[in-house]
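Only one protein chain is missing from this complex, and each of the others stays in its spot.
The letters A, B, C, D and E name the chains in turn, as written, and every chain counts its residues from 1.
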Amino acid sequence: MNKSHSFTFITRSAPYGSNRPNLCLDTALAASVFEQQVNYIFMEDGVYQLLKNQDAGSINSKTLGNILETLNLYGVENIYICADAMEERNLSADDLVISAKLISNDEFKTILLDSNTVFNL
Amino acid sequence: MNKSHSFTFITRSAPYGSNRPNLCLDTALAASVFEQQVNYIFMEDGVYQLLKNQDAGSINSKTLGNILETLNLYGVENIYICADAMEERNLSADDLVISAKLISNDEFKTILLDSNTVFNL
Amino acid sequence: MNILHTVSQSPKSRLLESCLNIVSDGDAILFIEDGVYYCKREDLLEQVTNTVKCFGLKEDLIARGLQIKGESTVENASYRKFVELCVNYDKVISWF
Amino acid sequence: MNILHTVSQSPKSRLLESCLNIVSDGDAILFIEDGVYYCKREDLLEQVTNTVKCFGLKEDLIARGLQIKGESTVENASYRKFVELCVNYDKVISWF
Amino acid sequence: MKFSIVVYAAPYSSEAASTAYNFVRTLLDEGHEIYRLFFFSDGVHNANSLVATPQDETNLQHGWDKLIRNHELDSVVCVTSAIKRGIVNQQEADRHGLVAASITDSSEISGLGQLIDAALNSDRVVNFG
Partner (left out) sequence: MKFSIVVYAAPYSSEAASTAYNFVRTLLDEGHEIYRLFFFSDGVHNANSLVATPQDETNLQHGWDKLIRNHELDSVVCVTSAIKRGIVNQQEADRHGLVAASITDSSEISGLGQLIDAALNSDRVVNFG
């Protein structure tokens, strides 16, 4: 199967409070198994998923912090962070577990226009 | 049983999109059956429950618009509307199915302080 | 390559504001469920409706006692129109 | 006759702003679940913490990689402290 | 056109599942094809068979069941979401030692691959949550 279909996943929820980040991640990993092109965009509260030093054992959950490692492991390479989201939350690259490409809203729009299917969680 | 216990119900969600207005109403009616003092306060999006001309048959639901009649029928007389909520939504008394007492946040606080149990939906 | 966006929560959610960050000229927005309360907030829609067509799902408007008047910048859309919009735009992004 | 308020959604929800409309001097606010992100938004808490004690649920803070530093106006609260606050305040109002 | 529909919301607590149901009915009325319905997260509760509603309320689970049967739709419930929410078929019930199955026969339990497959084979994917 060739990479003819492009999926974009917008993850805009904080971790642990709801299962939306997990739904988004699981679906993206499923798409990567089909060897399709996958874009993964952290927007709004979604950037909180990338904070360092998470330890969800304290609430009997699995830590989401290594999410980017998982994405990379599955071959998802197009990972983006909304620059606006970082700024609004007073966050800098140092606060995050890993660096991904910061994008403007215009770049975001271009990615969406080039996508075949968009999941927005 | 005497009216020794006072309940306050804050309903701050729009109708139909979620079941929160129904949960709030049902619980208040149950409290009134116990012949307890019941305050019912429409806050924020809750004031949308009072809009005229609702007809939820269009989405196969039951219309909530006669909610105040139901409350009155069950003997719930202390019905209040947050003045702020009306203003923020550009609503006037004419837009509502029935007139209830508009309260300021300070009056709201007094009601809460005098309540034994508060449900906030 | 335009997009239909559906918005399904009341203005309190600021969901439209989120959506607008990434709406392109020529896209359309359909307000559904509690999202239809946006149809009465011309103050929030003012900048939008120049470049983006806005619709409110008729059945949800009726349920809530909301009417779209002639001079409104938002159009009524039945479920049938909802389907038609999905066909006419290249993809659908749901905001919930 | 003071009240403990729990706030359980992230600042995006503006739940604290709703709550503050009806918080009285001497009340307390406990941030839980995604509400703990408020603990890092000193800009939103500034006016609050003069008259109202603010707490963040420790377990939820740890899960999310948030730390309350010494100079913060918000205090760490364990589940045990959560229970103690419920006892010490006359009633609990939950914002969710 | 070929559509696939994803439902994330349980019936009754929010309107989304009901909106999805109305949308699917309209799609069929208009002559479109449904490639697949995919029930995800709390959406799996739409496929619960052990429900009864008061006479003056809509039974949305029965509504889906009838719609799926009448139009022979392909309806998939996400296995990971379903099992921990108590939506199980007989096979899953046996495997996990549960006393009964709870899913409507008209939906089958499967993995997220079915959602990706649906996206690859449909002209449009529409999400309701």
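Here, contacts are C-beta pairs under 8 Å (C-beta built on N, C-alpha and C of every residue); 3 or more make two chains touch, one makes a residue touch a chain.
Not measured: the values here are computed from a predicted model.
**Q** Need the list of shown chains touched by the one chain that isn't shown.
**A** It touches the following shown chains in the full complex: A, B, D, E.
**Q** Among D:14, D:41 or D:91, which residue is in contact with the omitted chain in the full complex?
**A** D:91
**Q** Identify the residues of chain E touching the omitted chain, counting contacts across the whole complex.
**A** 10-13, 41-42, 45, 48-54, 57, 59, 61, 80, 83-86, 88, 92-93, 96-102
**Q** Tell me where the left-out chain touches chain D, residue by residue.
**A** Chain D touches the missing chain through residues 8, 32-34, 57, 59-60, 79-80, 82-84, 86-87, 91-92, 94, 96.
**Q** Considering the whole complex, not just the chains shown, which residues of chain A touch the missing one?
**A** 16-19, 59-62
Note that only the chains that are shown with their structure count from here on.
**Q** Shared touching chains for chain A and chain E?
**A** Per touch definition, common to chain A and chain E: C.
**Q** Distance-wise, how many Å sit between the C-alpha centres of chain C and chain D, to the nearest whole number?
**A** Those two chain centres are 35 Å apart.
**Q** Which whole number of Å gives the spacing of the CA centres of chain B and chain D?
**A** 26
**Q** Can you give the whole-Å distance between the Cα centres of chain D and chain E?
**A** 39
**Q** Where in chain E do residues touch two or more of the other chains?
**A** Chain E, residues with two or more chain partners: 8, 14-15, 22, 125, 127, 129.
**Q** Check each residue of chain A and list the ones that touch at least two other chains.
**A** 44, 116-117, 120
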